[in-house]
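One protein chain omitted, others in place.
Here is chain A:
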Amino acid sequence: MKATPSQTVGPFYGYALPFPGGGDLAPLNDGGGITVHGYVYDGAGDPVPDALLEFWQADPSGDLSGAPGSLRRDPVTGAVIGRHGLDFTGFGRVPTDADGRYALRTLMPGNGYISVCVFARGLLHHLYTRIYFGQDAFLDGLPAHRRETLVAVAEREGFYRFDIHLQGEKETVFLDFG
C-alpha cells in the first residue's frame, strides 16, 4: 500500500504532544542515570524554539522491549501523572524551550546509542539521528568530518552535550531506513 504523506508538526503542537516529565525516562534518584542536553539549530545558526524531539532507546542491558506508561494518566482527572518509575519505558518526548534547548534524563543504553526523531515547524518530514556515547562500527563507516556530529560530548560525570544542526557547516548526520 502507498504510504500516507508526512506533513509538518506546525507551530501549535505545544498544548497537545508534550507531556509533563516527557524527558525524564529515569527517576532522578536512580543510580547511574545520565543527562543528555543540547540545542537545536537552524541553517542560520539560530536556535530552534519550536522543535519537538522524541527519543527511543534500549535499557542498560540492551533490552528493547520498552514498557507502556510514558504518558500514564490519572483515571480520575485525566491528567498526565507521568511514569511510575518502576519500568523503563525507553520513550521520551521533549519540546525545545524558547532558547532552543532540551534536556533528557535517562539511563545509558546497553547497545551504545539513543535514537532521536526530530520534528519542527518548517520541517515537512521528520528526521532521524542517533546519540552515540563512544566508538561504534556504524560511526566508522561515516566520513570522518561528519562522524562527530553523532557523538555526545562528555562534560562531567553523567552529563553529555548533544546539539542538533538541521543545516549548515556543522549539519548533523540524519538517517534513512528505507
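Definition applied: a contact is a pair of C-beta atoms (placed from the backbone, for glycine too) under 8 Å apart; a residue touches a chain by one contact, two chains touch by 3 or more; residues count from 1.
Rule of thumb we're sticking to: contacts and distances are computed from a predicted model.
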Options "Chemotaxis protein CheA", "Polar amino acid transport system permease protein", "ABC transporter substrate-binding protein" or "Protocatechuate 3,4-dioxygenase subunit beta": UniProt name of the undisplayed chain: "Protocatechuate 3,4-dioxygenase subunit beta"
Sole contact to the chain not displayed, among A:Ala26, A:Val48 or A:Ala152: A:Val48
Contact set of chain A toward the excluded chain (per top definition): 1-17, 42-44, 46, 48, 54, 56-58, 64-73, 75, 78, 89-91, 109, 111, 113, 115, 117, 119-128, 130, 138, 142, 146, 166-167, 171-178
